[in-house]
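Moving on, here comes subunit A:
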Amino acid sequence: MTPHSHSAAPTTATTLTALLVALLLWLLLTGSLDGQELFIGLLVAVVTVLLARRRSALFDGIIWSSQLPGAVLLYLGYFLRALVHANLDMARRILSPALPIRPALVQVRTELTSPLGRLLLANSITLTPGTLTVEVEDALLTIHWIDVPPDTDIDAATRAICADFERYLRGFVR
Partner candidate 1 sequence: MNLLGSLLLVVGALFCFLGALGLWRMPDVYNRIQAGTKAVTLGTLTTLLGVALIQPGWWPKLLAIGGLLLITNPIGSSVIARALLRAGVDPWHRPEADKRGTP
Partner candidate 2 sequence: MTALDLVILALVALLITGALAAMLLRNLLGAAVATALVSLGVSVFFVILRAPDVALTEAAVGAGLSGLLLALAARRLGLWRIEVQQSEEERQC
């Protein structure tokens, strides 16, 4: 979202990650483990990654460790629960005749440093109860909050909106 200026050549690890992601997407799209299809898929993935090599710097935010799958699963579980909760909340607001909303813009501060981490955080915030990421500027996120409690400053907003997500995200991303 922010125009991040990563022009440095990506490391081998990030290129391999991009290759893995492209290959995974191919596998999901074809849905077969046939040898020939796999070979073509590998070819296509290599060409794609070579063409988009500068963009693959996005993946250098991932922290590789043995806990990576567990952390991702924990995050996904928390995220899906928050998504369902967000929608029930939104349905209540839409269906009640008085339209109980008090919208305003607030700012929060994040401690994630990599573009990938901030992208995931911004996406999570957009999909969870009553909040919409409007702008990401370095560590400051501007957020449109549909029901702002009275007397909210930046620290209270940070605690209420993005502290939980950050805790889960920091398990696998910088």
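Selection rule, in plain terms: all candidates are chains of the complex that A comes from, given by their letters.
Just so it is clear, contacts are C-beta pairs under 8 Å (C-beta built on N, C-alpha and C of every residue); 3 or more make two chains touch, one makes a residue touch a chain; residues count from 1.
Computed from a predicted structure; not experimentally measured.
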Original post:
With reference to the defined contact criterion, which of 1 or 2 touches subunit A in this complex?
Top reply: 1
**OP:** Can you check the complex and tell me which residues of subunit A touch candidate 1?
**Re:** 1, 25, 27-31, 83-84, 86-87, 90-91, 93-95, 99, 101-107, 119, 122-123, 126-127, 130-135, 142, 144-146, 148, 150-152, 157
